[in-house]
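Below are the structure tokens for one structure; questions will follow.
Just one protein chain is left out here, and the rest sit where they should.
Labels run A, B and C following the written order; every chain starts at residue 1.
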Amino acid sequence: MSNIHHLTPPPRTAYELELEVLSNEAVNGEYRLLVLNAPRGLLERCRAGQFFHLLCPQMGGQAPYLRRPMSIYGFYPEREELHFLYKVTGEGTRALAMLRRGHGLNVLGPLGKPFTIKPEWEQLVLAARGVGLATLAPLALEARRLGKELTAICSARSESVLMSVDLFRHMGANVITLVDEDGSSSVDNVEAVLNTLIDGPGIDAFYTCGSNRLLKLLQKVGTRHGIPGQIALEQQMACGLGMCHCCVRPFRKDGGIVNLRVCREGPVFDIQEAVAW
Amino acid sequence: MSNIHHLTPPPRTAYELELEVLSNEAVNGEYRLLVLNAPRGLLERCRAGQFFHLLCPQMGGQAPYLRRPMSIYGFYPEREELHFLYKVTGEGTRALAMLRRGHGLNVLGPLGKPFTIKPEWEQLVLAARGVGLATLAPLALEARRLGKELTAICSARSESVLMSVDLFRHMGANVITLVDEDGSSSVDNVEAVLNTLIDGPGIDAFYTCGSNRLLKLLQKVGTRHGIPGQIALEQQMACGLGMCHCCVRPFRKDGGIVNLRVCREGPVFDIQEAVAW
Amino acid sequence: MVRLDVDIGALRLKNPIMPASGTFSEDLADVFDLDLLGAHVTKTITRGFRDGNPTPRVCEVGGSMLNSIGIPSKGVGYFLENVVPFYQGYKTPLVVSISGNTADEFAQLCAEVSVPGVDAIEVNISCPNIEEDGKAFAIRPSSTFEVMTKLRRATSLPLWAKLTPNTGETSEVARAAEEAGADALVVANTILSMAIDIRTRKPKLGNLMGGLSGPSLKPIALRMAYQCARATKIPVIGCGGISTVEDAVEFLIAGASAVQVGTATFINPTAMVTMIDDLRHYLEAEGLSSVREIIGTVEDGEQREGIVFMEAAP
Partner (left out) sequence: MVRLDVDIGALRLKNPIMPASGTFSEDLADVFDLDLLGAHVTKTITRGFRDGNPTPRVCEVGGSMLNSIGIPSKGVGYFLENVVPFYQGYKTPLVVSISGNTADEFAQLCAEVSVPGVDAIEVNISCPNIEEDGKAFAIRPSSTFEVMTKLRRATSLPLWAKLTPNTGETSEVARAAEEAGADALVVANTILSMAIDIRTRKPKLGNLMGGLSGPSLKPIALRMAYQCARATKIPVIGCGGISTVEDAVEFLIAGASAVQVGTATFINPTAMVTMIDDLRHYLEAEGLSSVREIIGTVEDGEQREGIVFMEAAP
């Protein structure tokens, strides 16, 4: 048995907990908001961009097995509330949607690397589509806390699924909504919006997630104007902790391509290192 | 492809049906009565001694996989009711116990060979213990319908778990109750009761099920007095239809021991052919 | 109107759904018209009488089951006199499953069941045999080739070889069966397993060990069906954990030309009938006109060639 103690074991940072459901309502046809009661200590450890790994219940004929990763949509230590905004897509999220007030839900987290906002960045811009907004929502909270200017470019299929707009407004963000219906969400139009911002107040950093189109656009605009940025990425996960290496994606690093774990090295990555897919 | 049609396929005799639960109440601490709403046509095919193969629900953390065999405890075509009396012992029956009025239950049946009552038999005696009484209950119904005299010797651990006594009385049976608590259920005492009956009205046939002690006693008494009898036996089942050969038990036949399927050649067998275990 | 018929070599089946050996018998006629099925496959018989294994012969394991029935058999005489005539009451092809303790006894039985009314012979080479240390013929390519060669000589009926998952050489065994003249491969039998009752510390099966069947077996059997379809040119009949039309379609896409349904029939005796209906609806919904259009359509891309030989999970 090895008895040499020259390194100190790392501190605990993630918790497996059974939390109580406070509510779980449809926000609109596709999205639902899950509100859990969580201990203040847990919520105080949460950061924008991190996620929880949810053990979706086996109920109503649904038998999800692996956990499902979900970004933190909101964390409110004072109200002891942890929020997730999710889209019902398959077995796990269908099971999630069946949770009712008073049910328990086993969660693991907070996990992953959060977004960073450097002290010198003043003008922040986030751009996201659909459920991707869930991931960026707590960034607005953080921006307000730090007294940063935030512009949220929210794009969606139609006006009716534009979520989080109120939330972003409520956080004092400057909200620009773009929808497919009227063509305002086209890449060209987003680029035009960005250029207007760059020419106006300026942009110190971009934040985005999920969409390949937006990634490519922000990489291009970022390179052209020397604007740094971060992207939150998704990949199928098993452990969520960094142990199984199933959640890798390729990144540009040191002149080559390396595989990094979305759950551990991410889910937030440097926007220029991300490889479009 | 074989096109020779010299045999006619057999008629359908067993049905896979989703029935509605009417009630599912505890009869006492250990036993529960499950009442299902069933089509009259199905109930008219039922016979005393037959069983159904129940697809116990996957609920409340219970995940039974194979079906569970249950004797018909009562079948009432006029009321469209099918009754089962069961004891909660494991995963399947625990799941059964969770069924509530309005739930569905998938059943397969009626299955197996029923009891027979020969026209010349007038004095019938049934002897059983515990949940075994469930299997014999419909025999009392049948006996009454045929105008036979029936004596039911009901034995149990204690007075409080003596079930079916009212049912048997209600059917006009002559009921003798024996309990372990006061020692009245001892083999010697049962034998004394049987002898009294033989010396009195006489016994034309015995019916029993389940208990090894009773089997041996009735085989002995039957041999001594030339009284025929039948026994309903249990064995673990998969298909319940005769296909898988998992439910065999040994029987004395033609001077040797043969394996017979409890689900197909049984569950009712000649009492002298049964091998005590 | 979509077409459900498929060909297993020279034998045309009206649909690709049939029972798996040992999970079907005349008795199922109690529940539905057996002429709805694509084929009838009998329980494996041996030449002589066999009693089978001690009870308990089955047990549950986490949503699947183990069995160790031990192939009780009334012998070939009873079978020819009683079972074959029964199925002549139907228009559906009859497939007789046989096994033997030695290759010669096996071949003799194969000749004996090659009678009118029998449309194909499924040879259960997944059973322990005394010539190979109690191992199944289908564990090794060499013993597979030997026994299949003898069986091939014994009959002119279509010969289906039923393979075992208890091997590290599925592709090689499949090719050995093909080379020896098998007309089709049935993939697969159960995988050797065990369960212990921790309360009594007794094995849950009277025979200690038994075969795992049902949903847990599906990913293993699917992998084997895919390997066999890639490794040979003869039709593959998928078998293992199939309980819904989605499962059946998964095997067809992987390369199976038909499927056998076993344990699912114990859970829902009408499972096969439901599956035939659902298959029709599935094809209609996909806008296809024949089930043949989905067979072997898995998009395996570049991996296709390399992987067939790889037996170990990384």
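In this text, contacts are C-beta pairs under 8 Å (C-beta built on N, C-alpha and C of every residue); 3 or more make two chains touch, one makes a residue touch a chain.
Since the structure is predicted, the reported quantities are computational estimates derived from the model, not experimental observations.
In terms of the touch definition stated at the top, the absent chain reaches A, C within the entire complex.
Among the residues C:Leu36, C:Ala195 or C:Leu288, only C:Ala195 touches the chain that is left out of the figure.
Note that of C:Ala177, C:Val249, C:Ala271 or C:Val291, the residue touching the chain absent from this view is C:Val249. If you put the hidden chain back, the residue from C:Phe79, C:Tyr226 or C:Phe266 that touches it is C:Tyr226.
Among C:Lys14, C:Lys43 or C:Arg140, only C:Arg140 touches the chain that is left out of the view.
Against the chain not displayed here, chain C makes contact via residues 53, 61-64, 66-71, 126-128, 133-136, 139-140, 164, 166-169, 189-196, 198, 200-203, 207-212, 215-220, 222-223, 226, 241, 246, 249-250, 253-254, 297-300, 303-304, 307, 309-314.
One chain is missing from the display, and on chain A it is touched by residues 1-10, 12-16, 55, 63-67, 91, 106, 108, 235-236, 238-249, 259, 264.
Here is the rule we go by: only the chains that are shown with their structure count from here on.
In terms of inter-chain touching, the protein chains here follow a pattern that is not a line, ring, star or complete graph. Using mean Cα coordinates as chain centres, the one most removed from chain C is A. A separation of 48 Å divides the Cα centre of chain A from that of chain C.
Computed centre separation for the pair chain A/chain B is 61 angstrom, with centres defined by C-alpha atoms.
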